[in-house]
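Have a look at this one before I ask anything.
The complex appears here without one of its protein chains, the remainder shown in place.
Moving on, here comes chain A:
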Amino acid sequence: MNLSFFDQFSSPNLFGIPLILLSLLFPALLFPSPNNRWINNRLSTIQTWLLHLITKQLMVPLNKNGHKWAMMFTSLMIMLLTINLLGLLPYTFTPTTQLSMNMALAFPLWLATLLTGLRNQPSASLAHLLPEGTPTPLIPALILIETTSLLIRRLALGVRLTANLTAGHLLIQLISTASIALVPTLPAVSILTMIILLLLTILEVAVAMVQAYVFVLLLSLDLQENI
């Protein structure tokens, strides 16, 4: 029974304290609060630069009201980025591979954007449910379809993050097991597999960063529609 491939995704406990707590709190240690010096230390400078870049990218398409969401989006982006990248270290636990956590992040935030839109401009929000140029007999069916697609998109938001990270971690584990098993019998093939492993690791780093960005981008697009 190949239980051990999926063991990396079970949340380990130590004396009843789950490791997920530590994994969620640890990124806070890596981002020191910048002090009010003119020239900071190198870590703070790099992080401030990154933060400004992210905020600028996210806030450009939003109007003035949307800028109130800046802190929420930026902190979400930084948290997801850090958690995903830390999960690539050996023996660490990635909280975003758990579907429960991703859904807990995706659903409330999307619901907040939807409710904001319904509250501020209800007719415009409801009008999004119907694309332009629909033939009249099709309108009821299309409204149902659009509502379903709206809900499914949010489900997909959470599931996408989970699936990408889980698949990546699993692939890394499989290929590394294969390359270790091949070393005594076929060393040349093992070297080829290790090259594949190297490329896969680079891909995983990129995927980790991209997934975080995609998550936040889709939320901000929702906000753009609704605010």
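Assume a contact is a pair of C-beta atoms (placed from the backbone, for glycine too) under 8 Å apart; a residue touches a chain by one contact, two chains touch by 3 or more; residues count from 1.
In this text, contacts and distances are computed from a predicted model.
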Looking only at the UniProt record of the hidden chain, which name from "Dolichol-phosphate mannosyltransferase subunit 3", "Cirhin-like", "Mediator of RNA polymerase II transcription subunit 19" or "ATP synthase F(0) complex subunit f, mitochondrial" is the right one? "ATP synthase F(0) complex subunit f, mitochondrial"
Based on the whole complex, identify which of A:L86, A:L142 or A:A156 touches the chain you can't see. A:L86
Among A:N65, A:T134 or A:T177, residue touching the chain not depicted: A:T177
Which of A:N41, A:N65, A:S100 or A:T134 touches the chain that is not shown? A:N41
Which chain A residues touch the hidden chain? 2, 4-5, 7, 10, 12, 14, 19, 22, 26, 29-30, 32, 41-43, 86, 89-93, 177
